[in-house]
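Let me give you the structure first, and then I'll get to my questions.
Missing here: one protein chain of the complex. Every other protein chain is in place.
For clarity, chains are labelled A, B, C, D and E in written order, and residue numbers in each chain start from 1.
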Amino acid sequence: MDKLFIDKIERIVTDRKVGYSNLTNASDLFKKFNEFDQEVYKDRSLKRKYKELIGLGSSISNNCEPCMEWHISQALKFGATRDQIIEGIEVGLEIGGGPATVACRFALMVLDYYTIYKSVDSE
Amino acid sequence: MDKLFIDKIERIVTDRKVGYSNLTNASDLFKKFNEFDQEVYKDRSLKRKYKELIGLGSSISNNCEPCMEWHISQALKFGATRDQIIEGIEVGLEIGGGPATVACRFALMVLDYYTIYKSVDSE
Amino acid sequence: MDKLFIDKIERIVTDRKVGYSNLTNASDLFKKFNEFDQEVYKDRSLKRKYKELIGLGSSISNNCEPCMEWHISQALKFGATRDQIIEGIEVGLEIGGGPATVACRFALMVLDYYTIYKSVDSE
Amino acid sequence: MDKLFIDKIERIVTDRKVGYSNLTNASDLFKKFNEFDQEVYKDRSLKRKYKELIGLGSSISNNCEPCMEWHISQALKFGATRDQIIEGIEVGLEIGGGPATVACRFALMVLDYYTIYKSVDSE
Amino acid sequence: MDKLFIDKIERIVTDRKVGYSNLTNASDLFKKFNEFDQEVYKDRSLKRKYKELIGLGSSISNNCEPCMEWHISQALKFGATRDQIIEGIEVGLEIGGGPATVACRFALMVLDYYTIYKSVDSE
Partner (left out) sequence: MDKLFIDKIERIVTDRKVGYSNLTNASDLFKKFNEFDQEVYKDRSLKRKYKELIGLGSSISNNCEPCMEWHISQALKFGATRDQIIEGIEVGLEIGGGPATVACRFALMVLDYYTIYKSVDSE
């Protein structure tokens, strides 16, 4: 797997951790939003892995790379298969059209990173 | 259920039918896109009802009313429960933020239309 | 002021009330988001009227009509002047470009509705 | 052609005229933006009809109905053929994906309105 | 402060200067837009710092990094306090939802760059 891509994906993960910590210190409202956020994605009538795939579809149509990295890693962690994620990417392509092909390429590399290059063993 | 809302939802359904037929006649490429579209949403590793919920999440964050009507009616038709659709709406709210509250209100009325006012017995 | 426009704006207000009540009953997570939402717009270092103008700017660039109606009525209620709202609309035009001219026209009519046709005496 | 659709399209045209006049009176900056806007779409190396088709493509992917009405009427006025506009709509579909099918249906009805129901004889 | 982040922010500033100069030479219409743009953000009934915060809110919901850098540096230059900018970021989060958490993290780092790492002494 391409070194520049690996660096990019690992930078996304680091940036999230550092940024999350900084924002949590700076803003009580950010913490409040996060509580809402974590509540939304919990397993209830709809399992978390499907909720993560909803998040992935939107990430692809919005071309949000850190969002794709997050939703793919979480979907895998909560039981989505590689094939299910590819089908989620395809729905994202249908929603996002031509510009989403850029995001789909990125999403597939994230999927390869987590399923081939390394396994997801930690958040 | 409010008469103006029922008229609105039924107008969305009629407009789709008429518009679909017109576009199919006017554009071979529209037909080609539709073939792709229908293929994407088919049951494979990921069941169609979950794919419709991905579509719903994006519809809410984009505030596309005819899209919400479509994905909710299809999700119901292919087996999603009322609770699962409400949870899909909640994920849409998380993705779309404040402006999505407008779409969530609409989506819930569509859900009530199909689960309370009438049952989904036809496309 | 044009009858159809007045009907439209009053429909927006009614839909919000009804929809808000329905969603609150259907979804605890919607309630949780609303708590966050109300907290965000409170007067603190930045007065609420300026926060409403931030909301207005985004509503214009997203062409969200119920959002415009909300943020304009709240900005007025919390002390923004007509001129300040017009300048907020102009920033929205700068952000949104050509498509935002449609939203700016709507926003100005909302402003006229609340400052000329009637005064804002209730939420 | 459907009476409700004709009313809708004619309402769009009326709203633009009234709103344009109101905004011009209320905001010098709106006038300044309009000067820029009119300058952009002028025939130079790229003919106006092609510029209107660029505007149409974006209108479809943003689902801005008054924008579609405007760019289609102007494209026709400045010499685009029906077939060229249909191909512009198809590019809009490629850019906008599934949600753009809603906009494409609307755009085709606008095109029918101007090429079949009435001819474009005035702005 | 992280070296990669500092390089990124300084690259944004350099790119703007170089790009602005190139575009000004290549396009008279870009110059015309800039005149409009600078006029919009001037102090009038609404002070410039509040206009920059409107710009910031939209930048966060659109995840436009160079826009965030610009509006934060200008808001500081024209008198916004650190707390006011954090509240502007929080409104951006409310508007942008989950995907905006990525932008909020970036915005906070920009704010730290200008208020802790260096002071804003030049455009």
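We adopt the following convention: a residue touches a chain if its C-beta (ideal position, glycine included) is under 8 Å from a C-beta of that chain, and two chains touch if they have at least 3 such contacts.
The model shown is predicted, which means the values in this text are computed figures rather than measured ones.
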Query = Quick one: which shown chains sit in contact with the chain that's not drawn?
reply = A, B, C, D, E
Message = One chain is left out of this view; which of B:Phe5, B:Phe33 or B:Phe106 touches it in the full complex?
response = B:Phe33
Task = Provide the residue numbers of chain A that touch the chain removed from this figure.
result = 2, 4, 63, 86, 89-90, 93-94, 98-99, 101-102, 104-106, 108-109, 112
Remark   = For chain B, residues touching the missing partner are 29, 32-33, 35-36, 39-40
Task = Spell out, residue by residue, where the missing chain touches chain C.
result = 61, 93-100
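Following the convention adopted for this analysis, only the chains that are shown with their structure count from here on.
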Ask   = So which chains are sitting against chain A and chain E at once?
value = B, C, D
Key: Those chains which touch chain D and also touch chain C   = A, B, E
Inquiry  = Between A-D and B-D, which chain pair shares more contacting C-beta pairs?
reply    = B-D
Message = For the two copies chain E and chain D, is the contact made of the same residues on each side, with over half of the numbers shared, or of different residues?
response = same
Inquiry  = Using C-alpha centres only, name the chain that sits farthest from chain B.
reply    = E
Ask   = Among the residues of chain A, which ones contact at least 2 other chains?
value = 29, 33, 36-37, 40, 55, 58, 61-62, 93-95
